[in-house]
Structure formats: C-alpha cells, structure tokens
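Mind having a look at this structure? Questions to follow.
Missing here is one protein chain; the remaining ones are kept as they sit in the complex.
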Amino acid sequence: MFRFWATVLQYLGLALLALSLNFFLLRLAPGSPLSGLDQSELDAALSQQQEERLKAHYGLDLPLPVQFSHYFLRLSRGDLGQSLYFNQPVAQVVWPYLQRTLLLIGLGFLPALLIGGALGMLSALNHRKPWERWLLGGMVLLQSFPPFLIAILLLVLLAVVFPIFPAVSTMLPGQGLSDRLERMVLPVSAYALWELGLFYLLVRGSFLGVLGQEFISYARAKGLPERTVVLRHILRAALPPLIARTALILGVSFGGVFFIESVFSYPGLASLALTAIARVDYPLIEGIFLLTLGMILLFNLLADLLVARFDPRTQEAA
Amino acid sequence: MRIVALLCALVPLSLLLLGFVLPRAEAIHPPFSPPGRGNLLGTDDVGQDIFSQLASGGLTTIGVGAAAGVLATLFGLLVGGAAGYWPRLETGLTRFTDLILTFPRLPLLVLLSLYLKPNPLNAVVVLALFGWPSSARTVRPAVSGLREAGHVQIAKSMNASGLYIIFRHILPQLTPLILVQLLLEIRFGMVAQTGLAFLGLTDPSVPSWGLMLFQAFRHPQTFLGPYWLWTVLPPALALALAVLALSLSLLTDERQLDPRLRRETT
Partner (left out) sequence: MMLSVNKLTVAFAGKAKFAPVLEDLWLELCSGETVALVGESGAGKSVFIEAVLRLLPASCRVTGEIHYQGHNLLALPQSEFRRFLGRELAWVPQSASGALHPMLPIGLQLMEPLLARGMKRQAAWAEIEPLLESLDLKPARQVAQSYPHQLSGGMRQRALVAAALAQKPKVLLVDEPTKGVDTERRQQVIALFQEAKQLQPELSVLVVSHDLDLVEALADRVVVLYAGQLVEATSRKAFFSEPMHPFAKALLAALPKNGLEALPWAESRSVTGCRFHPRCPIALERCQSDEPQVTLHEHTHVRCWLYAS
C-alpha cells in the first residue's frame, strides 16, 4: 500500500511540475505569452474582443503569485477555460476529437501488439537463425521510420498509386458507418505499422532477457512441455517489464498519432490542435497540451502500478 | 550492410553539399510543371523549383538534426559522465534524467515551438534540450564501470581533476558507444525537425524537407493525381534515405540490438 501511494504521489509531483512548466514558459517567454507572433500577426488573427478575453484568461495584469494560484484553482475545478475560436468551454470542444483519437489508437494498438508480440516471441525462441536476423533487421528499420513517413508512404501507395482507400479521412455528419470505417483503414494501418516494430523489438528483447536465465533451464529440466515453459515460465517473467513498456509506448503514441492524423486529415486531437494553432486559440492549445500530457502521465502511472501488481517481489509480504 | 548504408547516405549528403552551392528557390516558374527541362524535379504549387528546394531543405534538416544531435550527445556525456563518475551525484542525476525521460517529448516540443520564435537556432536548442537524457542514460553505467579501472586510479592518484579524467581517460574508451549514441541523436533531431516542419510549426521562409511535405499536404489537390510524384515523393524519399542510412549503420552494431544470450561456459 505504501508503494502504491508513493507511486501516485510521484506522478502527482510530475504533473505539478508539468503544469508549472506550462505556466512559467508562457509567462517568462520574452514579451507576451504570444511572443511567437508579432503584434501585427496577432491583430490579424484575433479581434480586439478576443484579445481582451485572452488577456483576461491569463490574468496577465495580476501579480505572478496570484496568477499562479488562479491557474491552479481553475485547473483543479476541471476548468480548462473558454475556447476563443469555438466560443465554447475547451473541455466540450475537445471531447469528440479526443474520442476519435482514442478510437484510432485503440483500433491500431491491438493488432500491432498481437502481431508484433507474436513475431517477437517467435524471433526470440529462434534466436540467431538466419531468417530471424532478417526479420530483426526489417523490424529495426521499420521502427526507425518516423510515423509521418510511414503514413505518407502508405497513403501514396494505397490511396494514390493504387486508389483502394480514400486518401482523406475527414468525417462528415452524413456519413454511414461503412464509409467511416473505410476512411479509418489507412490511418489505423499506419499507426499499427509504426507500433508493430516497437512491440516486436520490445517483446523480443524481454523474452531474450528471460531465456538466458537459469530458471528457464530448470523449468525445461523438469520435463515440462515447451508450451508450459513458454506460456507460464517465460511469459510470466517477461510480463511485468512488458506491461510497463507497453503503457509507455501507448503514452508515446499520442505523439506519433498526431502526425498520422495530420497526414490523413483525420479529425482527431491533432487536427484540432492545428486549427487552434492557426486561429491562435491559446486556451484551446493549452487545454489540448495539458490533456495530452495528462493522458501520457496517466498511462505511465498505470504502467508502474501494474508492474507492482504483477511482480510479487515488489509487493510487501502479506 | 555498411555499403548499403553508404549508398543510402549518398543522396542526402550530396543534397546537403548542393544546398551550400545552389541558389534559394524562387517562385518564378509556372506552378506544377512536371519534371523535365529547366526544372529537374518539376515545380510546386507556387512555382518554386523542387530540386533547389530539396537541396536547401537538406541543409536545414540535416544541419538542424546534426547540430541538435551533437549538442544533445555532449550534454548527455556531461550529465551521464558526472553521474557515473561521482557516486555522490549518481542518484540525484539519475532520478533527474529519468524524470525528463518520462516527460512526453513531442507535446512539449510543439508547445515550446509555439512560445519561441520558430527559427532553426531555437529548434536546435529545443531539440537538444529533449535529446540528452537517452545519451546520459547510456553513458552513466559505462562510466561507472570504468571508475575503478587501473589507469583511472593512477590518474586520480596524480591529482588530476574529475572532469579531466572523465574526458581524457574514460570517455575515449567509450568511443564506439558514444558514436552509436550520436547517430541516434542525429536521427532523432532530423526526424523531429521534419516533424515540426510537417505540422507547419517552423518558419515558413526557411526551406526544409518537412516544410515541403507540409506544403504538399495542405491541399489534397497537390498530392492527388500525378503531382505526388514530384511534390511528395522527393522530400519523403530524401528523409527516408537519410533515416535508412543512419539506421543501417546502427544495425551493423550488434550490441545495439542484442541483449546477449551468452552463457557462462565453465
């Protein structure tokens, strides 16, 4: 129990740090929080009224400590502020986009984990065979490709050269389910392909690490069938770090999926963020940033807790 | 494998060299002309020559990637070396490194590039700022392994300073490891720079491969139909080849891949 709270506390600290970073970066950047833009650009992008609202949102006229406490009070109420462009609460604007991003990740994650994991397992059990080396090499290269490059190559191949799937995944209100699904094939595949290499290397590595251990030789020497050795002994030992790294990858995938979405104009968080950036909608940008960060930290926290749950050595003796 | 890597590197490297020589692309040609006379790789939607964009874009992408990679590696060596050499610093610095590593890099990169002016110099600084932890993490155990080595002890007994020992006696022994790390960091820098540019978060007046992709993907019309052949393919291919060259040269380094499965023989 102590460990549980220690982990939770650690992540709370990390979240606090991230929030403070967000706060200070914004204010300590030279000039206004909008220093990335010149005054003229700002004028072009925002109306006078919007600019006023923006200044009120940040409370820039108040002393820094007061701003700081306001900022945290606001966030602790779950209030992410008001979007300038959509003229709605940020949380409300973000929610449907977040759902679609989660759907994309969810659909791509499972096949990537299953196929990549199975290949990684096979690879580890056939270590050093010639075909295994080729598979490994291929996966290392695949994994080294940035997600947007995979997405672009996939799009060019399957939507332009061989126009099988739609190239643009925008969703319109009137579309039927099959139409929507068809539009998800390419982004989901691109995402799955990108994660495939990661999962393959991850599973292969942790299996190899376990395979060399003496307790695996011992399990074999006990005359257990190979199935039991693999599924009970090897998998059981490889699982805790695997779960942790999988959750980490899920966290990282919020970054990768960003690029994939924008290649296919998929209406997820990325497209919303890009709209927000184009419209200089800072509360919305901030909201998306904090949300993404929160998701990633949540996944990391989950990873840590799951590892503790699965590894008896980290639990206290009952 | 090394030969294939070298062949892959040929294209991006010659583009880099040409980037120094060729003049900047200007919108003086008819838009969307196909590859051929006058414009080797055709022109884009506003009539800029693709080939000269590719060359000057290579200068930015590879330049920013390499500079960020070198900086990140150096910083990682410093932190990792200090953590590995001085036991008193070890726990603190390791914790700090892990903390930065758990921080999601990409959203932060996006946020920072919004707050800072989107010029290449800032990109280098920001990328280096997020690249170093992985180097520090690789270097630390290697340095602490050499801490007790004979020649290090001798240097210590001669009252050499810690930093001097780290940089003159320990790190030179880790050259292969550091080289691998440097390539990884450069790869990260290049990919991240292209990614930011692809999202339209860099200065639109500084050409780069990512910016070319960003412009190509702004409207479906620019990459559907026959145009993708010269609006999308050249920058995508250039980046793919650069990544491949780096990855392939890393692939030859077995230690990167294989958590060894060797058993004690006696």
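Before moving on, here are some points about what is shown:
Each chain carries a letter (A and B) given by its place in the written order, and its residues are counted from 1.
Keep this in mind: a contact is a pair of C-beta atoms (placed from the backbone, for glycine too) under 8 Å apart; a residue touches a chain by one contact, two chains touch by 3 or more.
What you see is a predicted model, and the numbers here were worked out from it, not measured in a lab.
Check A:Phe24, A:Trp95, A:Trp134 or A:Phe215 against the missing chain and you find that the one touching it is A:Phe215. One chain is missing from the display, and on chain A it is touched by residues 213-215, 217-225, 228, 232-233, 236-237, 240, 310-313, 317.
In the analysis below, only the chains that are shown with their structure count from here on.
If each chain is reduced to the centroid of its CA atoms, chain A and chain B end up 21 Å from each other. The touching residues of chain B, when paired with chain A in their complex, are 99, 102-107, 110-118, 187, 191, 194-195, 198-201, 213, 217, 220, 223-224, 228, 232-233, 236, 239-240, 243-244, 246-248, 250-251, 257-263.
For chain A in complex with chain B, the residues that touch the partner chain are 14, 17-18, 22, 25-26, 29, 33, 35-36, 127, 136-137, 140-141, 144-146, 148-149, 152-153, 155-156, 160, 167-168, 205, 208-209, 211-212, 251-252, 254-256, 258-259, 262-263, 265, 270, 273-274, 277, 285, 289, 292-293, 296-297, 300.
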